[in-house]
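These notes concern the structure reproduced below.
All protein chains but one are shown in place.
Which chain is which? They are A and B, in the order written, and residues in each are numbered from 1.
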Amino acid sequence: MATATLPPVQQLKQPDKGTVGIICLIMAESALFAIFVVAYLFYIGKSLNGPYPKDILEYPIWASICLLSSSATIVMAERALTRHRMGGFKIWWAITILLGAEFLRQTGIEWYRFIHNLHFTVGTNLFGTTFYMLVGLHASHVIVGLIFLLLVFGVTVSGFPIATQERRVKFLSWYWHFVDAVWIVVFTVVYVIGR
Amino acid sequence: MTKRFRRLLALTLSPAILAGLEERRVGNIFQTVATPGDAVRQSAILVLSIAAGIFLVVATVAAYAIFRFRRRPGDDLTEPPQVYGSTQIEIAWTVIPLLIVFVLIGVTARVVAGVQDHPIPKDAIHATVVGHQWWWEIRYPDYGFTTANELHVPVSEKPGETPTVLRLQSMDVIHSFWVPQLAGKTDVIPNRENVMWIDPRETGIYFGNCAEYCGTQHAGMLLKVIVHQKAEFEAWVASQQQVAAEDASAAAGRATFESLACVNCHAIRDTPAQAGHTGRGKFGPDLTHVASRLTLASGVITNTPEHLREWIRDPQVAKPGNFMPAMQLTEQQIKDVAAYLETLK
Partner (left out) sequence: MATLDYPLDRPIRRPREWSLSTLFYEWVATVDHKRLGIMYVMSSIVFLVVAGLMATVMRIQLAIPNNHFVAPDTFNRMFTMHGTTMVFLVGMPILAGFANYLVPLMIGTRDMAFPRLNAFGFWIFLFGGLLLYFSYLGGGGLSGAGTAPDVGWFAYSPLTGRAFSRGASTDYWILGILLTGVGSLASAINIIVTTLTMRCPGMTLARMPLFVWMMFLDSYLILVALPPLSACQIMLLADRFLGARFFDTQMGGSAVLWQHFFWFFGHPEVYILIFPGFACVSEIIPVFSRKPIFGRPAMVGAVVAIGFISLGVWAHHMFTVGMTSLSNTFFAASTLIIAIPTGIKLFNWIGTMWGGRIRLATPMLFCLGFLFQFLAAGLTGVMLGVASFDWQLSDSYFVVGHFHFVLVGALLFALFGGMYYWFPKVSGKCLNETLGKWHFWLFAIGFNVTFIPMHFAGFLGMPRRIYTYEAGRGWEIWNLISTIGVPIQIIATALFVANILWTYFKEKEVGDDPWDAWTLEWATTSPPPVYNFEAIPEVRSSRPLWDLKHPEDPDWKYER
């Protein structure tokens, strides 16, 4: 065989497995959310009976500030991790968790007001249906995110060398950013356009 | 005209009205007799020919390639010349289909606009067709009566002469109105009204089906369009506008009917059993002229006295799963009620 004349094998630069995987996951999740968003937009103004969005919705400013700033704090945490400042990591990470939890608490308060005080539920009208399902779907993603954040926090404080898992922490933060980005869409659709 | 005379006229006419109408059972989509159907048929024949042409050409080439280049027993085992492709050929077999596709899109655009955006004639006859699980309610708002399962329309000697506009509504799930020889199907959707129109140019009885799966008896949701000469159509309208017959011989049956739960679901105009505000008498077909219909239960059985009795005895035999329960009547009651309904010509 004329092995000598073989051209050199092209070495490939291939992306990291986890990176591609998490991007795929985010794509699939986006497609899922897209349908709920379309359903929301489609049913704006189609409810046969009240209450209507303008009657009861209030801008969740504080909640939005919490959630969006948690995107910044998780970046800070990551940065601390890459620089091996474990103290900084733990603090920023904890702040992120608190901000996420506060967001959920705000949602809880809003829902309590709607359901308990105003008797406005998922079955009241099309607004109720699309509102609870879209906001609820987002909230469920926040909950999943929080569970993972807590997990990381738990293992870190119990002494696990989290710095070895920098890559996984990065993916978690990407997911968290995604959840934030979805909130911007949900906020715009529900609280701005929908009113 | 007095009420009495009108009834007499209608009664003498009604047997004649349906006699001599040809049954068009086969819904061949290539034998259409109304403008919307014709438009579709013409484009369909064009598309079919194009498709057939493509099939012949491509299949012949493929068959030739297989035959010509097959390995024969005596062949040596060397490999054939390795050809990787050819840009010219690639372009050719992109552009030619592209041109064909343009033609097809053009045809589609024209026919779709022609049928859908055709102005609805002003002096048209209006009918509202309401789909129920598993029968059709047919209302003539301008004439003020309601019937079921058989849509009567006048013939149009010239295209569009006396068209009928159909407003399609549904009480429950999605159905679809399809009488192939008249027009393509249009879905009958709850919380939405679709409109279509037909102008059949030949008299006859045209058969169709509900064409969207709507539950257990989707198969038993048949449909007939009865196309009359104009005079006969008017006579039919006149006879339907009549109130229910008051035949002394049927008094027993009538009393039974009105005393039973039948009236919860069925209405008979101008009797105590007429439809009420609370939805009473609206769940099942209007029976004011039930005896004048060709079939019962949305075309599942022909309308004979015997079938009617069997239907009342147990509707689940002829049409399993339909929403009329067996009413557990005694044989005498069945006979009486059926006799009464028979008088409702």
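The rule is simple: contacts are C-beta pairs under 8 Å (C-beta built on N, C-alpha and C of every residue); 3 or more make two chains touch, one makes a residue touch a chain.
Quantities reported herein were computed from a predicted structural model and do not represent experimental measurements.
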| item | value |
| --- | --- |
| Touch criterion as defined above, residue of B:Ile189, B:Ala238 or B:Cys265 at the omitted chain | B:Ile189 |
| Absent-chain interface as seen on subunit B, which is shown | 25-30, 37, 39-40, 43-44, 47-48, 51, 54-55, 58-59, 61-62, 65-66, 69-71, 75, 79-86, 89-90, 93-94, 97-98, 101, 104-105, 107-109, 111-113, 115-117, 133, 172-174, 176, 178, 180-181, 183-187, 189-192, 194-195, 207-220, 222, 299, 320-321 |
| Contacts of subunit A with the absent chain, listed as residue ranges | 1-2, 6-7, 9-12, 14-18, 20-21, 24-25, 27-29, 31-36, 38-39, 42-43, 46-48, 121-123, 125-126, 128-130, 132-133, 137, 167 |
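Here is the rule we go by: only the chains that are shown with their structure count from here on.
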| item | value |
| --- | --- |
| Gap in Å, rounded to a whole number, between the CA centres of subunit B and subunit A | 51 |
